[in-house]
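Mind looking over this structure? Questions follow.
Showing just some of the chains, left in place.
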Amino acid sequence: MRLRAVVEEVRGCGDAALLRVGAPEIAASAAPGQFVHIICGEDSPRVLRRPYSVFSVEGGTLGILLKVTGAGSRWLACRRPGDPLDILGPLGRGYASAAAGEEVALVAGGTGIAPLHFLAVELRREGVGCRLFWGMESASDFGHLPHRLGDLADTRLATMDGTLGAAGTVLDLLGDSGLDGVARAYACGPSAMLKPLHRLCEEAGIPLQVSVEERMACGVGACQGCAVPVVDDPPGYRMACRDGPVFPSVELDWERIE
Amino acid sequence: MTLATDLAGIRLPTPVLAASGTFGRGTEYAGLTDVEGLGGIISKAVTLRPCAGNPPPRLWETPCGLLNSVGLQNRGVEAFLREDLPELLSWGVPVIVNLAGFSREDYLETARVLRRAEGLSGIELNISCPNVKRGGLQFGAEPRVAAGLVAAVREVIDLPLLVKLSPNVPALGEMAAAVAEAGADGLSLVNTFPAMAVDIRTWRPRLGAVTGGLSGPALRPLAVRAVWEAYKAVDLPILACGGVSSWEDAVEMLLVGARAVAVGTALFREPRTPLMIAQGLKEYLLSKGLANVGQLVGKVLA
């Protein structure tokens, strides 16, 4: 569950970076949708680890796709091969799989591609047909990554500025027919994307699993910091780190999610 | 040389505990640290009835610190006794229940229920939670009010009674004295400090509950001073917490008057922190030729 891992490679890809981390124990048991919890800077003002989805597993190597959004991710993006990394994982509950032969939709917003990439690899292996919809701000966000996804799935891209694929959001991309014939859907992205997607899937009667982002402290379910509103009776909270980060979208109380 | 120590009548295998609200039932950390090696576990706040806690976001990181506004999320004392306590007790280390309430009757009724519990080592009376609108802190601001509550709880329950104080009072010594007078067996210092942060992009508070409590190394110097003030004021054992992250921090707390320390925020970064601290303390005692941590308590040359 915990590891002194080693950075093997850091590849800039546009405004993001792809880290390859040697962490055999974690790699061996990680499932799509699970995350790792990383110390980003020993001698830093940061008291918390940073949660990152597993982007890929190849042999004993974990892939992590990260966007620099603050000091912690900047630190991470500046690692060099050979640097040690303190990682906990795999943590949380990932996506439930699909049946072989099914056609499923994967809907990603920005770095939300990370867990869905891993999921697509696994689903493909299991003979599930994947339609991948990915929206981002601009073509430059993730370097060549979008082009390489073609091998993995039936991939459709959208950018807000129209520099790659369709112009608009990933929901525009889905349009009226994107989910036609889809048995189930998987998503990861900002809640501004997940919310309407939830409605769309509900209307279409397609079961949807979403991975949510909530700020985390412990990452293991002990501090109750990463509360996600659920429609339980009475309405309460689940913990993103332990009960999620993947939830069936019908269990979440979207009214109380911003 | 031994790390075992006595805190207000509670026999601790080591003087390093897991702080309230940060360790769950232990189970959560089971794969990451040896829970059996702890000096004790203090439960998350337990209230009479189930409590949903505050709306998210509940966390925000600040320079060397953490804001939380979890609030008193828990399933109520009955569920606690039924579901959590057995798991907490399964680790074989002392378990202390953090007792909170929204009114005097709440506290007392919960205490009465806890009286039935077997295996409990003590109570940490939480009169200092900055994360609830009613109750909590309101009992911790005025010595007279605090003393009244402590005395009433004291009558209800026989277990060792630690009172967890707010550091956010100008005359901490008076507060400590009032609580001691009212029958507390020990003090627990400090709870988080009332704090706040705002997202300048959205103009909204970083926390759903608007304000929260600051923990972590940022506040350690305030906690050290609070422990020292309390130590000078009263002759009660003190459980210190607030930013303790290393054995050096623990020694500092012992020197200003703590008998034991609790670790909260540091667990999130390194779940093994309490064990590493215990190991460090052991080596420190050995290197100084000391027989137990008691020989460090309050020994600051001030």
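Going in written order, the chains are labelled A and B, and every chain counts its residues from 1.
Everything that follows uses one rule, which is that contacts are C-beta pairs under 8 Å (C-beta built on N, C-alpha and C of every residue); 3 or more make two chains touch, one makes a residue touch a chain.
Everything numeric here is computed off the predicted structure, so don't read it as measured data.
A.B. asks: Please count each kind of protein chain across the complete complex and record the totals against the labels shown.
C.D. replies: Every kind of chain, counted over the complete complex, yields A x2, B x2.
Quick note on the criterion: only the chains that are shown with their structure count from here on.
A.B. asks: Any idea how many Å lie between the Cα centroids of subunit A and subunit B?
C.D. replies: Centres of subunit A and subunit B (C-alpha means) sit 36 Å apart.
A.B. asks: Of all residues in subunit B, which touch subunit A in the complex?
C.D. replies: 21-24, 28-29, 31-32, 44, 52-53, 55-61, 63-66, 68, 70, 73, 216-217, 265-269, 271
A.B. asks: Quick check: in the complex, which residue numbers of subunit A touch subunit B?
C.D. replies: 1-2, 39, 45-49, 88, 214-229, 234-237, 242, 256
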